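Only one protein chain is missing; all other protein chains are in place.
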Amino acid sequence: MTHSGYGVSLSPQEIGDAMHAFIARLYPICRSITGHGVRETLRVIQERVPLTINDVPSGTKVFDWTVPLEWNIQDAYIKNLRGERVVDFRQSNLHVVSYSRPIKQRMSFAELKEHLHTLPDRPDWIPYRTSYYKESWGFCLSHNQLLQLKDEEYDVCIDASLSEGHLTYGEYFLPGQIQDEVLISAHVCHPSLCNDNLSGIAVATFLTEWLRAQPRRYSYRILFIPGTIGSITWLSEHREQVSGIKHGLVLTGVGDAGPITYKKSRRGDAEIDRAMVHLLKHSGQPYKVVDFIPYGYDERQYCSPGFNLAVGCFSRTPHSQYPEYHTSADNLEFMKPQALAESLSYCEAAIEILEQNKIYLNQNPFCEVQLGKRGLYRAMGGQAGEKSMEMALLWVLNLSDGRHSLLDIAERSHLPFRTVAHATSILREHSLLVSGPEQESRS
Amino acid sequence: MTHSGYGVSLSPQEIGDAMHAFIARLYPICRSITGHGVRETLRVIQERVPLTINDVPSGTKVFDWTVPLEWNIQDAYIKNLRGERVVDFRQSNLHVVSYSRPIKQRMSFAELKEHLHTLPDRPDWIPYRTSYYKESWGFCLSHNQLLQLKDEEYDVCIDASLSEGHLTYGEYFLPGQIQDEVLISAHVCHPSLCNDNLSGIAVATFLTEWLRAQPRRYSYRILFIPGTIGSITWLSEHREQVSGIKHGLVLTGVGDAGPITYKKSRRGDAEIDRAMVHLLKHSGQPYKVVDFIPYGYDERQYCSPGFNLAVGCFSRTPHSQYPEYHTSADNLEFMKPQALAESLSYCEAAIEILEQNKIYLNQNPFCEVQLGKRGLYRAMGGQAGEKSMEMALLWVLNLSDGRHSLLDIAERSHLPFRTVAHATSILREHSLLVSGPEQESRS
Partner (left out) sequence: MTHSGYGVSLSPQEIGDAMHAFIARLYPICRSITGHGVRETLRVIQERVPLTINDVPSGTKVFDWTVPLEWNIQDAYIKNLRGERVVDFRQSNLHVVSYSRPIKQRMSFAELKEHLHTLPDRPDWIPYRTSYYKESWGFCLSHNQLLQLKDEEYDVCIDASLSEGHLTYGEYFLPGQIQDEVLISAHVCHPSLCNDNLSGIAVATFLTEWLRAQPRRYSYRILFIPGTIGSITWLSEHREQVSGIKHGLVLTGVGDAGPITYKKSRRGDAEIDRAMVHLLKHSGQPYKVVDFIPYGYDERQYCSPGFNLAVGCFSRTPHSQYPEYHTSADNLEFMKPQALAESLSYCEAAIEILEQNKIYLNQNPFCEVQLGKRGLYRAMGGQAGEKSMEMALLWVLNLSDGRHSLLDIAERSHLPFRTVAHATSILREHSLLVSGPEQESRS
C-alpha cells in the first residue's frame, strides 16, 4: 500500500509515523463530550481536512436525550495542608472524573476517599471515569498514589464549569458521482486516551485525505463526534439524510498491536460486512469477525432499529479486552505506527471494494468466449494446471449473468476481490462485459 | 423450581417424591389399549385432575383403523401337573402377552414353547409383548424361569375376554385467554411399566395441577390416551378442534436417570421445538436434540402429514435405547424422583416461554433510549464490562422492531429467555415497549 493523498506517495512506515505524530499532537488536549477540548481537536483536524465545525445548544432535544450543559475545566488538584499538590490535573487530565461539578473545599481524608477512583490490580495506572448524566465529582489516581495519602485534611479543587453552551462536532462531506453515501464515524470525546479515540480520529483523517485524491462513485460523509450523544445528536438533526447512507464504518481502537476485529452491522450480511470479511479472509493475518451486539461504540445508534444502517465497527483488540483500556496506559507508546498504517489500508481496501462492486453482463453468455484469439489464454494446450488470472477471467464471464456482483464472484471463486476486479477491467477493455443495471448493484 | 399447584409450594425433592408415590400407586394396575385397567388408571388421575373419561365403542371407524374389541383379564397361569403355578399372572401382569385370546388347555411343553417369550441376554427379566391386531396368545417369562421348565405336560390358562366394549381415554381442557391450545399427551396403555407410561402420566398430571394455578394466555388440552389407537381415535373424533392446537408435547420416558432427549416436531422449527432447544442449551446439563422420525410415540399421529401439528416428544433416554425398556426392569426402582421433578420443571419452563413469547415494539426506535435517566443504567461511566441485565435491556430494545419475538431475541443474544422476559417487563413498566400485533406473535 502506498498513500497518495495530496498527490504524495508515502510508504506504510511513513504513513504510520505520520499518524502517530498526529496522535501525539492531539494527545494532551482534555476532551469530553462537550467543551473547548473537542473544538481544539477539530481545529487540528481542520489543518488536514476542511471539515465544518457545528455547535448544537445545550438543552436541545435529540430523540430520547437532551444535549447536556457544556463542561470546561481549567485546573484541578488535591493539596495537602502543606500546599503540595498530591493529585494534579496539570500532570494528567485523567485525574478528574469527566463532567465533575466544580468544587473548592477542605475535607477529611475519609470524606475525600468517597470520591477517589483507583485500579488496585494495576497500581501504577490512572483509571478513566466519567459522570455525564449524574451530577457528581471525583478524582482518579494510581493506586500507589492513593496508598501514599495520609489520613489528614486536604484542600480539594476542581475549577470547572458546567453551563449552557454547545455540543460540538465536525463533519466533512465529499461528493461522488452518485448521492448514495458511505459514512465514516470516529468519536472525539475522550481526554488523553490514544487507542480509544485518537487512533480512530487519525485513521479517519488520513482516510479522508486519501479519499479526496481518489475518483469516487459514492459520496462520503466523515463525522468526528462525541460518542453516543454526538451520534444521537447528528442523527436527530439529519434524519432526512440518513436514508442516503448505504454503507458505513465506525473507526475505533485501530492503533494497538492486536489483530483486526470486525464487528458486523445489525443486518449481518450488509455489503460492508461482506467486503470486510472478504478482505480479512484473504489477508493471511489472524483476525476476528464478531456479530453485532447492541453494546460498543456509535454503531449502537446507527444500528438502532429505527435506522438499521449498514454500519459496522472496525477495530483491532475490542474495547475492554485489553488491560490498557480506559487507563493512563492507553498512551502514545501503546500506539503502533505499523498497526495504524495497516488499519488505514484495510479501510481503503474496503472502500475500493464498495466502489468497484458492481454487476456486469457477459455479452457472450452462450458457451465460453474464445479468450485465446484475444491473447487472453495460453496458446499451447495440454499442460496441466490453471492460472489464476485465466481462472478469474473465466469466473467473471461465467457469473456475469446479471445476478452476481463482483464481490459475489470473489466469494464464490475464492479469489481475492482485486484479482476479480482486474479481470473485469481486462474483459471490459475487450468489450466482453458491460455494466449491468446500476440499481441492482446496490441492493 | 418450586411447585405451587393448589397454592402449596413444594421443593423439587418433595415434588419428585410425590410423583414417585403416584407412580407406585398406578404400578400394579394391568393396563392395555382398552379395558378396566385404563379406566382405573384414569380414576386415580381424577383424584388430582378433574378429567372427563370418554368411551368410544368397539368397531368405530377411526381413519384407517377400527376401535378394537375390549380386552380384560382376570387371571392367567401355567401350571404343571402337580398343580404348581410355574408362571403366574398374579405375580406380574407382564407374564401375559397383552390382548391374548382366552385359553384353557393342557398341552405338551413343545406346543407351549411356541407361545413363550423370554430375553436370553437378560435372563432375570420378563419381557413385555403385545398382540393387539393379530389374534394370538402367549406368556412372557424370565429366561431363567424357562430353563427350569421340564419337558412335561402343562395346564395353560388365560382367563381373559375379548368382546365388544370401548376404548377409553381421559381428557382435560383448561381454558386460557385465547382459544389457541397447547396439547399435552401421555399414553396409558402399558401394564406394570414405569418409565414407559407411568412417568409420562405422572408428569402430565402434576403439570396440569401447576397449569391450573397459573395465569394462562393459551388454553391447554391434556390427553391420557392409549398409544397409537388412542391418539388416532381422539384425532378422528375431534378433527374440527385440531386446528386450534398451536403447540404440543408428548410426554414419555421422563423418569429414568438419563439426560433429556427432545425429539423435534415434523416441522423441525416450530416454536415448541425452538423453546425446548433454547432451554436445553442454557441448562448446563447434557442433553440430546433429535430430528423427527415417523417412529416413536403418539407424535407419529399428531405429525402425520394431514395434521402436521407442532408437537414434539419430550423424554429422557429414548425408548429402546435403555436395556430396561419393555421389560420387568422398568420398575419403581428405575424411576428417580429427581429426574421426574426435573422433567416437570422443563415442561413448565417451556410453557412459560410459549406463554411469554410475544413481539413487542420499541416506542423509541431511533437511537437508544436513555436508560440512565430512568435508573436502568449505571451512573458512573468508563468502567469496562457489560452487565447482563443492561445487555438484556439493550437487546430487547434493539430487536423489538416488530419482527422479533422474545424467543428470537433470546436466541440472537444468547441470553436465557427468562432474562429477556424480565428485561421486557422492566421496559414495559417504563412504557418503553408495547405489545406488538397479537397475530404475528403466533405465526
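Just so it is clear, A and B label the chains in written order, and each chain counts residues from 1 on its own.
The working rule: a residue touches a chain if its C-beta (ideal position, glycine included) is under 8 Å from a C-beta of that chain, and two chains touch if they have at least 3 such contacts.
These numbers were taken from a predicted model, which means no experiment stands behind them.
Which of B:Leu42, B:Cys303, B:Leu376 or B:Leu432 touches the hidden chain is settled by the complete complex: it is B:Cys303. Between the chain not shown and the residues A:Gln13, A:Ser163, A:Gln370 or A:Ser425, the one that touches is A:Gln370. For subunit A, the list of residues touching the undisplayed chain reads 362, 364-370, 372-373, 379-386, 391, 394-395, 397-401, 413. Interface with the hidden chain, as seen from subunit B, comprises residues 62-65, 97-98, 127-134, 136, 228, 231-232, 235-236, 239, 266, 293-295, 300-301, 303-308, 319-320, 325-326.
Operating definition for what follows: only the chains that are shown with their structure count from here on.
Centre-to-centre, using mean CA coordinates, subunit A is 54 Å away from subunit B.
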